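What you see is the complex with one protein chain gone and the rest in place.
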Amino acid sequence: MLTAEDNALLTQVGPDTPMGTLLRRYWIPFLFSSEVDADGAPERVRLLGEDLLAFRDTSGRIGLVAEQCPHRRASLYFGRNEEGGIRCIYHGWKFDVAGACVDQPSEPEGSAFKDKTSIVAYPCVERGGLVWTYMGPEVEPPLPHFEWMELPESHVAFTKRMQYTNWAQALEGEFDQSHVSYLHSSLKPSSTGPRSLVDRIRNDDRHPVFDVVPTSYGVCIAAGRNAPDAQRYWRSTQFLMPFFALTGPYGPDPKRPWRVWVPVDDENVVVLGASFHPLRPLTEAERTDFLTRSSPSNISPQFREPPSSKPFGRFRPLPALENDFFQDREVQRTQTYSGISEFWAQDAAVQTSMGMICDRTGEHLGTSDLAIIAIRRRLLAAAKALREEHVVPSEINDPDCYLVRSDAVLLPETVPWFEATAARRRVTPDVNPDCV
Amino acid sequence: MLTAEDNALLTQVGPDTPMGTLLRRYWIPFLFSSEVDADGAPERVRLLGEDLLAFRDTSGRIGLVAEQCPHRRASLYFGRNEEGGIRCIYHGWKFDVAGACVDQPSEPEGSAFKDKTSIVAYPCVERGGLVWTYMGPEVEPPLPHFEWMELPESHVAFTKRMQYTNWAQALEGEFDQSHVSYLHSSLKPSSTGPRSLVDRIRNDDRHPVFDVVPTSYGVCIAAGRNAPDAQRYWRSTQFLMPFFALTGPYGPDPKRPWRVWVPVDDENVVVLGASFHPLRPLTEAERTDFLTRSSPSNISPQFREPPSSKPFGRFRPLPALENDFFQDREVQRTQTYSGISEFWAQDAAVQTSMGMICDRTGEHLGTSDLAIIAIRRRLLAAAKALREEHVVPSEINDPDCYLVRSDAVLLPETVPWFEATAARRRVTPDVNPDCV
Partner (left out) sequence: MLTAEDNALLTQVGPDTPMGTLLRRYWIPFLFSSEVDADGAPERVRLLGEDLLAFRDTSGRIGLVAEQCPHRRASLYFGRNEEGGIRCIYHGWKFDVAGACVDQPSEPEGSAFKDKTSIVAYPCVERGGLVWTYMGPEVEPPLPHFEWMELPESHVAFTKRMQYTNWAQALEGEFDQSHVSYLHSSLKPSSTGPRSLVDRIRNDDRHPVFDVVPTSYGVCIAAGRNAPDAQRYWRSTQFLMPFFALTGPYGPDPKRPWRVWVPVDDENVVVLGASFHPLRPLTEAERTDFLTRSSPSNISPQFREPPSSKPFGRFRPLPALENDFFQDREVQRTQTYSGISEFWAQDAAVQTSMGMICDRTGEHLGTSDLAIIAIRRRLLAAAKALREEHVVPSEINDPDCYLVRSDAVLLPETVPWFEATAARRRVTPDVNPDCV
């Protein structure tokens, strides 16, 4: 549980809030490169409570600018994206991707007024199919270095969706290892083929030991379960500041997961996820399986749906609290624990049902919540240190510290997991250790 | 008219408000027994501003618990109702109807944590097909004793609907005897058969004398009209603290009415009504007539409609202020006073049109509003006495004082109505006096 003060601090991300100020120090991914075409329609974006527009200019550069024209405050969303900038349809004022006013046809030629009428613009870079922005002060830090950034397109699959809750309760769900045994479980074992070793281990030891290790980049979290032959099954996930997650991999020749929970405002979060293989292209089956589990079925990965007039309009799922996430009580009675059919929606349902901003003053955290406690502490401490002592977190200027992996291994029960798996958690080129 | 302070006091029912505190001292009916099945889906309930869930456990007991799981605040609505309790789908925590945490599979076996993680649960009892709860402090008082509680199912018909207004203006409408001559009237006398005696009396004396008598259980209200042969027609209704109503009966061998206006929150009220005969089963025609007059036509008495994701989802009528209650101006011009077709909707329309919470500082009450004035006074005085002097109203511990009836009789004009009809207003087994 948190005090009301700490709950507000954790959850509020607008300009001038402590957490919002901290988050603005990090690069933020928010857009697929494929969402904007040169001289095409702009996309509505809201990040950390700010209304913005993303567009790609004639030469292919990405702009992310304030939505309102500084002249008379009309929305640039209706604007014309042409010849190196976005032009307001009211009076034709035009801004380039850096926010400079490059044309002002309604004013006298040669007027110096143009130079006084720039627009807020945040620098953007593209890397591996994603667009990132930096909304903070001073010179932008280096981009965090993630393993998938150097991979060819064929090796990576992406998903994206909105969730109608505060970002923090969604992020917390990512590191809640114990809920897998309940929320996502089936009532009967699969009838196709023998049960896997991991399934057997999870069934035989339903009370894993949790271990939480602070790291330079965030928190490394492990769940340990008894396994046959005096072994322990250690599954470790990674929280990387301030909103990145590497959940656990599965099996030999594993695909690797990556996900980020970007606060849209205090009541919405946009989730971008990736599944990739470090050494080879994903098969069609792997790609389909990933999209099925992580994407709302009513959102097309090809973005066929027309966007709504809201930010991230293309990525708004239909299943929501107002339709009970289409829970089917008969399915819940006979087939699955939740009765909610889509995997991502099972998580979204419980997280959304906590209320827009979960009231953590009414929580009762148990031993299975150690990871969540550690992540909150890390975020709160960083926000307070920045506010009170002007300390910028060190990982921001250490991009290669993000080159880590999650893990799942069997170890002799006397071996300490953190030390024994250190090399497996580091990204090593051309190596993708088998997991369990 | 009320001061702004008294209007707030009368209308606000949340936790820690004076009126909310008073109402929590009474048993509250809110659910039909038939709405919840053993191990079936829970029902969303909101009472006095609190979000709750009702469910029936494996052994048939009714639970009414806070909606949010005390662990991480997920909604138990999505939960599994099985083996003696409702289980959260997030981590499997399970609570029985008394609110005790009876399983906590995500925590180590034998942990004492379970005992610290109970959930708010309000005691419930079932009587005569209705479920009642007590949301107050200390030991629950006896259930109020209503005449219909001992009758077989065949003798009683029930209705239920939501109304989208504050509870107080809805309750007040119940004791507004004069509006019957206007809101519910037709423009031409019925063409089928001769006019009834009551119709003739009402037509000949449109200015009844009102009399209001405080009682141990509430207020007894009578309207007296001149009648033939030096008689007076006395029609008396009963207000029973804090939200029960017995409106007037009609004719020989009368059916008896009962209704309760339960505050859902400050902006919604749920109305449960009954029509019963003390001595015999209702005929099919009587049952149909009652349901037609009191139930929205788009709400099936068999609850065929799927519930929405809002509290009391099954009982939300379609006619509402946003569609003008489907008022038909041509019907209003030529056939009925209101142009609104459903009887209940005529009342709901005027009550809803006052605004969510009627601003009583702008009222001008006349002689026809004596009953409303008396009821407000009773409620306000009780709320203030409880808040300021910790006085619990005496009727709460006197369940048999609720064994009263409404009445409609002809008396010689010199006879005092209250004294003369005392025996008729008491519930006497095997007796159902004819009315006029």
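Each chain carries a letter (A and B) given by its place in the written order, and its residues are counted from 1.
Keep this in mind: a residue touches a chain if its C-beta (ideal position, glycine included) is under 8 Å from a C-beta of that chain, and two chains touch if they have at least 3 such contacts.
The structure displayed is predicted, hence computed values, not measured ones.
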Contact with the hidden chain, among B:L23, B:V260, B:A349 or B:L386, goes to B:A349
Given B:F113, B:Y337 or B:F418, the residue that touches the chain left out of view is B:Y337
Contact with the hidden chain, among B:G110, B:G362 or B:P429, goes to B:G362
Listed in rising order, the subunit A residues that touch the chain left out are 40-41, 68, 70-75, 77-78, 80, 89-92, 104-109, 111, 113, 116-117, 309
Note that subunit B touches the chain not displayed via residues 172, 176, 178-179, 181-183, 206-207, 321-325, 327, 329, 332, 337-340, 346, 349-351, 353-355, 358-360, 362-369
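As a working rule, only the chains that are shown with their structure count from here on.
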Here the gap between subunit A and subunit B, centre to centre from mean Cα coordinates and rounded to Å, is 49
